[in-house]
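For this view, one protein chain was removed and the others were kept in their places.
Order of writing sets the labels: A and B. Residues in every chain begin at 1.
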Amino acid sequence: MAQQEERSAATTVRHHIRGPQNFAAGLSLIGVSILAFWASSDLTQGSLRAMGPGMLPRTIATLLALCGFILIAISFVKDGAPLERWHMRGPFFVCLGLIAFAATVRTVGLAVAGPLLAIISGFASPETRIKELIIFAIAMTAFSVGLFKYGLNLPIPVFIIPGVVYY
Amino acid sequence: MDIISHLALGFSTALTLQNIGLCLIGCLIGTLVGVLPGVGPIATITMLLPITFGIDPVGALIMLAGIYYGAQYGGSTTAILVNIPGEATAVVTTLDGHEMAKQGRAGTALGIAAIGSFFAGTVATLVIAAVALPLTKLALLFGPAEYFSLMVMGLVFAVVLARGSVLKAIAMILAGLLLSTVGTDLETGEERMTFGYAPLADGIDFAILAMGIFGFAEVLRNLEVTEHRDVVRKAIGRLLPSLAELRQSSPSILRGTFIGGVLGILPGNGAVLGPFASYSLEKKIAKDPRRFGHGAIEGVAGPESANNAGAQTSFIPLLTLGIPPNAVMALMVGAMTIHGIVPGPQVMTRNPNMFWGMIASMWMGNLMLLIINLPLIGLWVKLLKVPYRLMFPAILIFSSIGVYSINNSPADVVFTAVFAIIGYGIIKLGFEPAPLLLGYVLGKLMEENLRRALIISRGDLMTFIERPVSAGLLLIAATLLIVAVLPSIRRSRDEVFVE
């Protein structure tokens, strides 16, 4: 449904573009290429005898932009796939969960970071049942502690309160 | 014949109760860490090194080697079940393996992977026993120019393996190459495109990139489709491949074993190319190449065999030249030195017990892995029935711990989040992530060897053509490219770039 509406909207508003996905893909490639040129601007080019660090990144970026322009050109002359809808809920909560894990794993330990990741990312799915998830998250974390800390002997902190507990 | 007496010596060393036990332990641990996304053999072998201090060197090495090839088996399981390639070599397995799992054929995919790997492991063991020494001479023919040409050939495989638009595949390869240039420049020590951010100084770890762009992006994609989000959408079929499927895959297994075995001998990490080469070949010679990417069993059988054959034969440069072809092998060197055996050209004559014992244990390990893995398939397939609302938090926890443990760095977990978004965007724009990963893997090797070759030739590009091996590889690459691109151009002018 939503896709249908978007497709019709796209064709009426931007009727010159016949392949919106290719158009957007081409634009992103050019964007990446510009970013690469900017990021490698301080690197020397060098010569074939002594290639500088900047030669290859800039060559690749040029080719990438070329691919981008061809894709855009195609999007004007040929019918292509429409743009797909981006769902924001999933990426948002999954990334938030991962960041929470990263922030806590070394400071508070896995016993907190694990459930935190599972519970925050749980909001990414409308089907999540919070009670079930909390129990599951704690069980998974306990299992991970057993597996990674004891089974595989990885140096991963389990629980830390600065100055009081370090385990 | 020498080979028989050598193998007899090897088996007499390997077939002691202690060594069989250690081999089994190694294979079990290896399978476990291979299955766990991100952990991988490197972290595990590192952690287990101190434990092996108390064991005699042969037993310790047998166990550590078991972890290595056990992890290869386990890694394919994760690739097939949840679309996370733990190592570069498992990327190809996700393409058709995970498709098969989605169609309810996870058991078949896992089964053929295990059988193919066992066959490849057996052949590779025999090859190592018979011709390890002469093969090292071949390895020494490869200098920077040859490796560069080999990598160019590898990039052409990436074009072949794409299922959609050739142009978009090329764009993804270029993006992968670009990503591989991030980090400290090998020659000048300058930081390249790191935006002054220290954790980027060593570039991007493969496991982090693959986890984000493949695994987590797959999670994000599954989350948006509420109706059929469970990994297995259809009834689970048979647990083991049927006879007809076995017959269908056996030529692929043979070809995969050969390709993987040959590439594994090269000390410059040629083994990484094996699965890609095998997949490209299978797709090219298939009667109906369109099946590939939609659950073709040959697309699992060939690359998996190539992977395992390469994993075994990559012991050749380590054992006969003393030169580790990849990070795991470098770790094995460390393990050997701790145990007082410094690998080098003389290991074979000085420590024949260890040398042949290890080779015999490889075959033993492969047999054990087959025995361990076939019954496990039922368990894995049952795991797929866990509802997705619980499955994805579990995937995230295990993967995050795995990623963290690579460098004990929380920043790496944040990187996977960034790559997850990028991977999600890539799919939304109609690109495929596999060519990007191949471009990334080959990019570093390609640039380093290109620059080295040009430094040694003092800037003369002719060096790539004047050296016969290099010229031959480039010729193959050019032929492959023409064969790959021509049909899509000829097919119809309107359909140039979209299949």
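Some points to look at:
To be clear about the criterion, contacts are C-beta pairs under 8 Å (C-beta built on N, C-alpha and C of every residue); 3 or more make two chains touch, one makes a residue touch a chain.
Here, contacts and distances are computed from a predicted model.
UniProt lists the omitted chain of the complex under the protein name "Tripartite-type tricarboxylate transporter receptor subunit TctC" (options: "Tripartite-type tricarboxylate transporter receptor subunit TctC", "Glutathione-dependent formaldehyde dehydrogenase", "Phenylalanine--tRNA ligase alpha subunit" or "Acetolactate synthase"). Residue-wise, the contact with the chain that is not shown comes from B:G268, picked out of B:G268, B:G357 or B:G439. Here one chain is not drawn; of A:P20, A:P57, A:G80 or A:G114, the residue touching it is A:G114. Remark: the omitted chain is touched by one listed residue; of B:G176, B:P324, B:P393 or B:P433 this is B:P324.
Summary of contacts with the chain left out: across B:S242, B:T337 or B:T479, the touching residue is B:T337. Although one chain is not shown, part of chain B still touches it, namely residues 42, 45-46, 49-50, 53, 140-144, 184-189, 196, 198-199, 201-202, 267-268, 317, 321-325, 327, 330-335, 337-338, 340, 342-347, 407-409, 444, 448, 451-452, 455-456, 458.
Where chain A meets the chain that is not shown, the touching residues are 109, 111-112, 114-116, 119, 130-131, 134, 137-138, 141-142, 145, 155, 158-159, 163-167.
Quick note on the criterion: only the chains that are shown with their structure count from here on.
Chain contact summary for the complex, chain A toward chain B: residues 21-22, 24-25, 28-29, 32, 36, 39-40, 43-44, 47-54, 56-57, 60-61, 63-64, 67-68, 70-71, 74, 78, 80-81, 83-84, 86-87, 89-91, 94-95, 97-99, 101-103, 105-106, 110, 113-114, 117-119, 121-122, 124-129, 132-133, 136-137, 140-141, 144, 147-148, 151-156.
Contacts from chain B toward chain A in the complex involve residues 29, 32-33, 36, 39, 43-44, 47-48, 51, 167-168, 170-171, 174-175, 177-178, 181, 185, 187-188, 190, 192-193, 195, 216, 219-220, 223-224, 226, 387-390, 392-394, 396-398, 400-401, 404-405, 408, 410-411, 413-414, 416-417, 420-421, 424-425, 428-431, 447, 450-451, 454-455, 458-459, 461, 494, 497-498.
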